[in-house]
Structure formats: C-alpha cells, structure tokens
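Let me give you the structure first, and then I'll get to my questions.
For subunit A:
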Amino acid sequence: MTKRNVILYGLGMAVSAAVLLAVFQRLVQPKYMTPPSLDGNLIGDYYNSGYDHDVLFIGDCECYENFSPVTLWQDYGIPCYIRGSAQQLIWQSYYLLEDALRYEKPKVAVFNVLSMKYGEPQKEEYNRMSIEGMRWSMSKVNNIKASMTEEESFLSYVFPVLRYHSGWSSISAEDFRYFFGVKPNFFAGYYLRADVKPAANVPKGTPLTDYTFSETCWDYLNRMRTLCEENDIRLVLIKAPSLYPYWYPEWNDQITDYAAAYDLPYINFLDEEVLAETGIDYNTDTYDAGLHLNVYGAEKLSHWFGGYLRDNYALPDRSNEPLLANEYANIAARYMSEIEWQKNNLTEYGNVFGLTAQETQ
Partner candidate 1 sequence: MLFTDSAFIIGLVLLCIVYFVIPKRFRWMLLLAASLAFYAYTGIGNLLYIGTTALSTYIITLLSDGFARERTQVLSLHKKDWSRDEKKAYKARMNKRRFRLLVLCLVLNFGILAVIKYGAFTVRNVNSLIGLFGGSGMKVPEFLLPMGISFYIFQTMGYAIDVYREKYPAEKNFARLLLFVSFFPQLVQGPISRYDDLSKGLFAGNGFQPRRVLFGTQRILWGYAKKMVLADRILPAVKLLISDPEQYQGVFVFLGILYYTLELYADFTGGIDITIGIGQVLGIPITENFNRPFFSKNISEYWRRWHITLGTWFKEYLFYPVSVCKPLLDLSKWSREKFGKNVGKYVPVFVSSIIVWFVTGLWHGAAWNFIVWGLMNAVIILISEILAPQYAKFHKRFAWSNTHAYDGFQALRTTLLMGFLRMFDCYRDVPLTFRMFGTMFTKWNLHVLWDGSLMQLSLSRADYVILIVGALTLFYASLRGRKGSVRKQVLEISPVLSCAMTVALLMIIVVFGAYGLGYDASQFIYNQF
Partner candidate 2 sequence: MNETLEKVIEILTELHEDVDFRTRERLWDDHILDSFDVVTLTSELNNEFDIVITADRLTPENFNSAQALAAMVEELEDI
C-alpha cells in the first residue's frame, strides 16, 4: 500500500461519502411543494430577486398574505419585497432584515408588530421554515441560536440531514422532481389566494392576566430601530388587518406609545377609519373568514399603503427603469396566470389548488 494509494483511497472515500450524503440530504429535505403548506420556500425565494427594492416587508403571514408587491409596482412604480415566513418571530424578522442589508439598502422597512406577542421560541417546524432558506451568514447563525427550542441542535441546521434523515422511508416523486430546485410559488414574497370565505363570528379576545410583552421582544424591536437608523432606512410599524389572533387594545397602546416615543409611524389597519379608507370588506376580501386577506383584499390594502408610502417618503415612480420593469413584468405575468388558474380550480374542484376530494383529507 504505497503512500500514493493511501491518499487516493482516502480521498476516494471522503469524496464519495460527501457526495452520497449531499444527495441524500437534498432528497429528504422538505420541498414544500404540495399545497396547502407551500410557505417553506418563502425565505429562499428572496435570493432570486434583483435586490433593488425601495420597500422591504418583514413579518409573519400577516405580511406575506395581506400585501401584494405587484399592485405597489403597477399602481405606484414602487419596487418592494416581502421577507415573510410562517409565524416569523421578531428576532427572526430582525436577522432577515440584517441579512437583506448584505445585498441591498431599501428606503423603507415595514414590520408587522403581531409577533411581539411571542417571547420565546415556539415550534421547531416554524423555525425551520423561517431560517433554513437563508444563505449562510452571521445573521443566519445568530438567528438559529436565538430561535432554537431545547430539543434542537445547531449542528442539525448546518447539516439538515441530521434532522430529516428519518424521512428516508417517505421519499416521494416530489423529492426527485424538485431535487435541483423548487418552482417559484410566490410573487415577490406574496402568497396569493383567490378564494373567498366571508368573516363570521370572529371571537373577541378573552381578557388576559398579563399584557406585557417580553423583554426579548422589546430588545429586538430596539435593535431593529437602531439598525434602520444606522442604515438610514425609515422603519414603519404596522398591524395588518387580520382579525385573528385578536390584537388586544392593551398591546396596541404599548406599540403606539413606543412609536410616539421614537417618532416612528405606526398604522393599525384594524382601526375603523384606516380600515374604511382602505375599503376592505371582510365579506369579499378574505379567504379564511378574516384571518388573512385574499388577493382582492391585498390589492386594496396595497393600493392604499402605496399611496401612503409615496406621499410620506417621496418614493419615486420607477416603473420606467428597464431592469425593474422586466423583473416585475415577469412576476405580474405569473401573478395573473396564478389568479386565473386558482379561479378555474375554484369553479372546477371547489378549491384553489385543484385538489380532488380525497386529496383534501
């Protein structure tokens, strides 16, 4: 066994092991391509964008299901992107913003304050969906450390195979079809739904014994504010017009006081006057009885909000810039066909994804 052979065999083993592990890892990693849970690919999608946005939204499903960047672009020529993910916690929003700043510098950052109610890590699945799509950077490392529940390990984020390996017995055709990459399901971060389910008897929140937000949340809100100041980005706090989970007045007051204290704009879309101005009607503009807006509601909300942003932050109409125009034209095209596709499915199958009866079980 000459020295050369030893190195040869050693390298051979190392390389083949690495390749096999990488392939297996890609196979067992969830692809999030079967509706209704498509939200897993939201974060990764951002890296396909042109990194030239004037407005960046960060927050949970109240962001990525209630605002439509296509409307903001078509009506006002404002390029924006929604870096949203399922139950995105406040520190995850902070690190996603920090991560985005490595690629671009938006003029305005919009943060939905609902996640202030979660003081500590909630669920492993949501952490995975909010973090795994990120490219590796210190932001991702800090995001993992801040989000991990006790049973999770940092190593299983570096090597997802350590987490998903037991899925070997449920590898399906989808894992092979999307092995090299997933099909874009979102429109600059917007999750489109074209169906309608009027809001009815949405419960009023029962009183709580403790309305205070946790220290961690205040700390990250301050860090988000200072990050925006340092990069001279205007931070806008909003509460999206989702009727559930209930947005307690006591919470709202704390955010209003905070905004006033730091001279930040805070728009509570649940407020009657603002809601009236947006023209949102919960009988036609929501697809799940008031939890999230459908595409019609999102367009109304985005139209109003676009006007607000243009007037308050003098955001120019950049619809003539060729690169941006092309990028958003593609998105708009997909956007239109998606609406058509969902409408047809609605008439044919009674659900937007065209799932047959037994698939919906």
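One rule holds in what follows: a residue touches a chain if its C-beta (ideal position, glycine included) is under 8 Å from a C-beta of that chain, and two chains touch if they have at least 3 such contacts; residues count from 1.
How were these candidates chosen? In short, all candidates are chains of the complex that A comes from, given by their letters.
What you see is a predicted model, and the numbers here were worked out from it, not measured in a lab.
**Q** What candidate from 1 or 2 touches subunit A in the complex under consideration?
**A** Result: candidate 1 touches subunit A.
**Q** Going by the contact rule at the top, pick out the subunit A residues touching candidate 1 in the complex.
**A** Touch list, subunit A to candidate 1: 1, 5-6, 9-10, 12-13, 16-17, 20-21, 24, 124, 151-153, 155-156, 161-163, 165-166, 168-169.
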